[in-house]
Every structure is written in C-alpha cells, then in structure tokens.
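One protein chain is absent from this view; the other protein chains keep their places.
Up next is subunit A:
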Amino acid sequence: MKISPLPLAALVLAFSLGFSQLAPAQSADRKAEPDPRQFARGAKAWADNCGRCHNIRDPKEYSDRSWNVIVKHMRVRANISGDTADDIAAFLKASNN
C-alpha cells in the first residue's frame, strides 16, 4: 500500500503547531484531578439546581477563583446545602479548561 508522504508531513506539522498552542495553558493551569464520584454528583447537582431559575452557565465562563465565590453566592441565593455546593464547585472547576 502506497502512503503519500505529504499528508503525513502535514499531520506531523499540524500536531506540532497545535501542541505549541495548547501546551502553555495545560502547563499553567494544571490542577489536581477531582474525585470522580464528586465530579459526577456535581454535574448532576449543577444541572438540577442551576436550571431551576436560569439557564445553566458554561463552566468555562469563569475561572476557578471566580467559581469559588460565585458558587458560595448561589448557595445562599438558592438555598443549596453545603455538600451540594461543594460538589457543584468541584465539577465547575474541573470542567473549565
């Protein structure tokens, strides 16, 4: 089977360029992996609680620092228990990069 070298070279080049764009962000924002069970609970709580009053917000809209404060704000606004708020915050911070 003949393999044309041009697509192969283009693929290698594209991977190289893509890596050069993504790698700084990955390197700079590397953080601990969340507990998978907490992540799952947080995803469900995020969909169930946030959508009660407004459209659920994209986790990418805020940084980890912002989510720390905003989730606390919404915990008070929406009468969310502390455990559930922690789960939601963990999910949002694990999903915003």
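The rule is simple: contacts are C-beta pairs under 8 Å (C-beta built on N, C-alpha and C of every residue); 3 or more make two chains touch, one makes a residue touch a chain; residues count from 1.
In this text, contacts and distances are computed from a predicted model.
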Candidate names "Porin", "Glycine cleavage system H protein", "Helix-turn-helix transcriptional regulator" or "Spore gernimation protein"; UniProt protein name, chain not shown: "Porin"
Where the unshown chain meets subunit A, residue by residue: 5-6, 8-9, 12-13, 15-17, 19-20, 23-24, 27-30, 48, 51-58, 61, 64-66, 68-70, 72-73, 75-85
